[in-house]
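Let me begin by handing over the structure; questions about it come next.
Complex shown without one protein chain; remaining protein chains in place.
Up next is chain A:
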């Protein structure tokens, strides 16, 4: 008897859940971005969510809330511990950042704390040098680094972000030891260090480096991705230049919800959100801003997270 009541209760609950999911969303949704207003993640998040109020998308607008600090840790800590898993609180993720941070510890989240919904962008890390630098290919860079161990200064946006991962991978692949200089103030400060000649080279976002190259300030020597990028068809990948560097450092950006969100809501979101990203208005704005798009479904993201977790575990084990 007790079992029957429990079963009935469970059935009722799942019914209620399904009903709630059918009506979902009935009020505006909030999306947390763990970087400040004006940053690349914030900027892209605002573009890709701008059509969510349309009837064919979620039918409700998504409002962006910024919780910046400590390289994203503040926002993701908040999301893992305090956000309600009711489907009305989404967050933007940055891979490999949050996975690398969770491996290094000191934070309250890991890949198990979140449920991915969909991926909208992939911004590969690129190797840049000043416009008047004597380096013209990764070969020159590696040769210099081999001759002068520890002397090749390379700027990047911080420790355990995509830029740092790319530097570690280059070191591992070429057997070099570069002096990685994390800057405060993100990719912009790291780029400034390259342009001003404070460092010999830098690792930066493809989108920012593309703009800096257009402005005639830097040369881009290599892309840390599996294929060449549509924005930079002439720049070879690291692999083409003989460095075994895969796409582990590519900065994937997408949407996730906290663990514990009802499966119905996750299903609804993961069906609608990728289509929302595919909207032509979104694509036009993203391209105009020099932001590479890469739409992935929930299943693809789950697989990508698992791969990253494994690669980063190995890469960061020795640090």
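Please note the rule applied: a contact is a pair of C-beta atoms (placed from the backbone, for glycine too) under 8 Å apart; a residue touches a chain by one contact, two chains touch by 3 or more; residues count from 1.
The criterion applied here is as follows: contacts and distances are computed from a predicted model.
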Completion exercise
Among "Tripartite tricarboxylate transporter TctA family protein", "Peptide/nickel transport system permease protein", "Pyruvate dehydrogenase E1 component subunit alpha" or "ATP-binding cassette domain-containing protein", the omitted chain is listed in UniProt as "Tripartite tricarboxylate transporter TctA family protein"
Exercise for the section: Touching the absent chain in the whole complex: find that residue among A:43, A:88 or A:135. Expected result: A:43
Practice task
Based on the whole complex, identify which of A:25, A:96, A:124 or A:158 touches the chain you can't see.
Solution key: A:158
Problem - Contact with the hidden chain (one of A:215, A:271 or A:306) - result: A:215
Practice task
Could you tell me which of A:191, A:276 or A:312 touches the chain that is not displayed?
Solution key: A:191
Handout entry: Positions on chain A where the hidden chain makes contact
Key = 36-39, 42-43, 46-47, 50, 65-71, 73-74, 77-78, 81-82, 101, 104, 106, 150-153, 158-160, 179, 181-185, 188-189, 191-193, 195-196, 198-199, 211-212, 214-217, 285, 287-291
